[in-house]
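With one protein chain removed, the remaining protein chains of the complex are shown where they sit.
Chain IDs A, B and C follow the sequence of writing; residue 1 opens each chain.
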Amino acid sequence: MVYRIAFETDTTTGRLFEKVLIAAIVLSVLVVIADSIPTLHAHWYFAFTLAEWVFTALFTLEYVLRIVCLRAPFRYARSFFGIVDLLALLPTYLALLFPAIHVLIDVRVLRLLRIFRVFKLTAYISEYQQLGHALAASRRKIAVFLASVVLIVVVLGSLMYVLEGPEHGFTSIPVSIYWAITTMTTVGYGDITPQSPLGRFVTALMMLLGWGTLAVPTGIVTSEIAFRQAREEEAGHPQAHGLATLHLSGCAACGEAHHLPEARHCHACGARLPRVAPSAK
Amino acid sequence: MVYRIAFETDTTTGRLFEKVLIAAIVLSVLVVIADSIPTLHAHWYFAFTLAEWVFTALFTLEYVLRIVCLRAPFRYARSFFGIVDLLALLPTYLALLFPAIHVLIDVRVLRLLRIFRVFKLTAYISEYQQLGHALAASRRKIAVFLASVVLIVVVLGSLMYVLEGPEHGFTSIPVSIYWAITTMTTVGYGDITPQSPLGRFVTALMMLLGWGTLAVPTGIVTSEIAFRQAREEEAGHPQAHGLATLHLSGCAACGEAHHLPEARHCHACGARLPRVAPSAK
Amino acid sequence: MVYRIAFETDTTTGRLFEKVLIAAIVLSVLVVIADSIPTLHAHWYFAFTLAEWVFTALFTLEYVLRIVCLRAPFRYARSFFGIVDLLALLPTYLALLFPAIHVLIDVRVLRLLRIFRVFKLTAYISEYQQLGHALAASRRKIAVFLASVVLIVVVLGSLMYVLEGPEHGFTSIPVSIYWAITTMTTVGYGDITPQSPLGRFVTALMMLLGWGTLAVPTGIVTSEIAFRQAREEEAGHPQAHGLATLHLSGCAACGEAHHLPEARHCHACGARLPRVAPSAK
Partner (left out) sequence: MVYRIAFETDTTTGRLFEKVLIAAIVLSVLVVIADSIPTLHAHWYFAFTLAEWVFTALFTLEYVLRIVCLRAPFRYARSFFGIVDLLALLPTYLALLFPAIHVLIDVRVLRLLRIFRVFKLTAYISEYQQLGHALAASRRKIAVFLASVVLIVVVLGSLMYVLEGPEHGFTSIPVSIYWAITTMTTVGYGDITPQSPLGRFVTALMMLLGWGTLAVPTGIVTSEIAFRQAREEEAGHPQAHGLATLHLSGCAACGEAHHLPEARHCHACGARLPRVAPSAK
């Protein structure tokens, strides 16, 4: 019964529960962010602490419920979202026990990742998949590209360390590599800048090189997206159907939420899936 | 009669009125901009104030005329351009009554938006539509992309707040998020920069990630534009015809300016449209 | 005879003259650049001044020769390259007469533009044309895009002037607009940065907007280039033929260098063109 409320989003109660949960996650993250602002921290210390404990209690309850309700709790606990759920709780308790690790308490913003779980990605899954496929198809090209960038950045960073030296801010090769990445990606903070004529000449070449290199990942991704789009147009918009290929209720055993509509068994643990309730229509 | 001059751009007088209005809008915005420069403000204070009141009087007259001439003045007053027209007048009067809100007087630059109304977009409408369609078609992809960027920026901003802390300029999580956006978009002001080795390492990863991420919106928009262009080529340039699909005179009742050439009634208020004068040819 | 040497690049002497001229232009620009470096200016003052007068004398001789040899000297003198040729000479003479305008002497770097004339673009004309066509075809789209950018930048610049004010470096609306362009183009100097929380929030939105907007011109140009390339592939590489459509010797009357191979009269002044010498093969 509790399970149906918490995990089957097809029922009215389940949908309400989901909305409350999303609101709680967003609110708890906003509290963490607001608490980091010194003036707000000073004025609202008590309110923030109270809100933090209320949210932690709520999320703990939800975590325990999931563990209790699911028939394969270990599979859930070891899954990606199970670990995220745990990481969203632990810092508050740990900070109580060991005040020294207080700085790590902001790991709580990882709660934001839980939003993806609650959404169950039903609405946007096909867009994610499309981008994901585009990136996956270009995986090797991107790896080659990144390897080249790392090589160029290490070699040019070391060169600038030799040319400019510690007196111009290039205090070590790692710092020079950091500066080279700053320059090649066109971020250009300006905290470290070349001062010698030769260093500036090499920097000018690096910037032009970075400009050209910028075109390569754009070209790869664009070409991949355009190609995928053209194929989908030909095939009569399978993307539109893609939106319907999600099972609307999760697995009762391990909590896995993504299944094909015709699926009868969970693809993760093999448990039998509940039938889709008519109220889901 | 007055209506015909002010709102029917097909007559010679109407076109002259339109040109005077565009000049007045551009001039009034230039006066606002010039007035903000301290040296010019000191030397030309009287001239700027005079010009401001002349323009405000002119725009007030135009606004009153529109309200009086149109048969459905409320519909106009509540429309987007009606509110822009009002916002272009109000600050001058309000600043006279309440000198304290003087800082808001620069809201007057919103007058620039009125230019779009006067142009009636006849010349560029098809280009706008094409870009608009390209963006609308990619709406969901862009939403997914923005959601991912917000998530990445909040998580990485919080991480950098923990790693660098207030002593290196990361005074709170919102400031760190602002810095993370500065870095990921490759703007890189350099007012806040990481100082610790670990912070610089994470920053280097963020910059490379931002570099790659930059490719995604470019890919989406390019693919969409290329696809649209290819379809138009096949269909025999409907884009060219698109330029002719605008009714050249506005609705006498509510002032709505965009109608199909074959339209007999205003699509916004249903009032009968004037016939296109032969002088519009 | 002198004409044939200076303007007909098909003869051996003409080609040698051309190479000497390119070398002289590049050298004279390098002298201007080197002369601007304080230490070099102090040490090599005499040598630079001498070189400058030698180059000026050479270019003056060339200019006079052109005027004398051509049958329509006025047409040449008023053409784009005629004015560039004159601008490359005048500053040196004027600086002698009026030492006060010494700062304008660096207009001499415009001599670089002459290189394009000497090259006669024979080698790269088809690439230039292709890029030019791609840009021309997207002319209206680019105009719409630039108009939107100007509008956004003026409105957001004024908004930031209101939000941040002179105490944070936003001393006037033009300065704020300059800052807004710096931010939207992701250059981000960091000489002016928002300090107030609200200003930083608006800046973050501007940067994300600028990121997205960056995709639009890229999309337009890429789509145009890809489209052109696809058509050329189908049509059997007319680009390759494009390289041959240049008349290899100029018009004897006005100096215009670009003619179709089958042209019998100059398209600029109507004078009869010389026949292509067999040595041009």
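Operating definition for what follows: a residue touches a chain if its C-beta (ideal position, glycine included) is under 8 Å from a C-beta of that chain, and two chains touch if they have at least 3 such contacts.
Note that this is a predicted model, so its numbers are computed, not measured.
Listed residues C:Thr92, C:Thr186 or C:Thr203: the one in touch with the omitted chain is C:Thr186. When the whole complex is considered, the residue among A:Ser28, A:Thr56, A:Thr92 or A:Thr186 that touches the unshown chain is A:Thr186.
Where subunit B meets the missing chain, the touching residues are 186-190, 218, 222.
Residue-level contact of subunit C with the missing chain is found at 29, 32-33, 36-38, 103-104, 106-107, 109-110, 112-113, 124, 127-128, 130-131, 134, 142, 146, 149, 174-175, 177-178, 181-182, 185-191, 214, 217-218, 220-222, 224-226, 229-230, 233. Counting over the whole complex, subunit A has residues 140-141, 143-145, 147, 151, 154-155, 158-159, 161-162, 165-166, 171-174, 177, 183, 186-190, 193, 197, 200-201, 203-204, 207-208, 210-212, 214-216, 218-220, 222-224, 226-227 touching the chain that is not drawn.
Note that in this section only the chains that are shown with their structure count from here on.
Shared contacts of subunit A and subunit B, meaning chains that touch the two of them, come down to C.
For subunit A, the chain with the farthest CA centroid is C. One simple way to say how far apart two chains are is to compare their mean CA positions; for subunit B and subunit C this gives 32 Å. Work out the mean CA point of subunit A and of subunit C, and you get 46 Å between them. For subunit C, residues touching at least two other chains, in rising order: 186-190, 218, 222.
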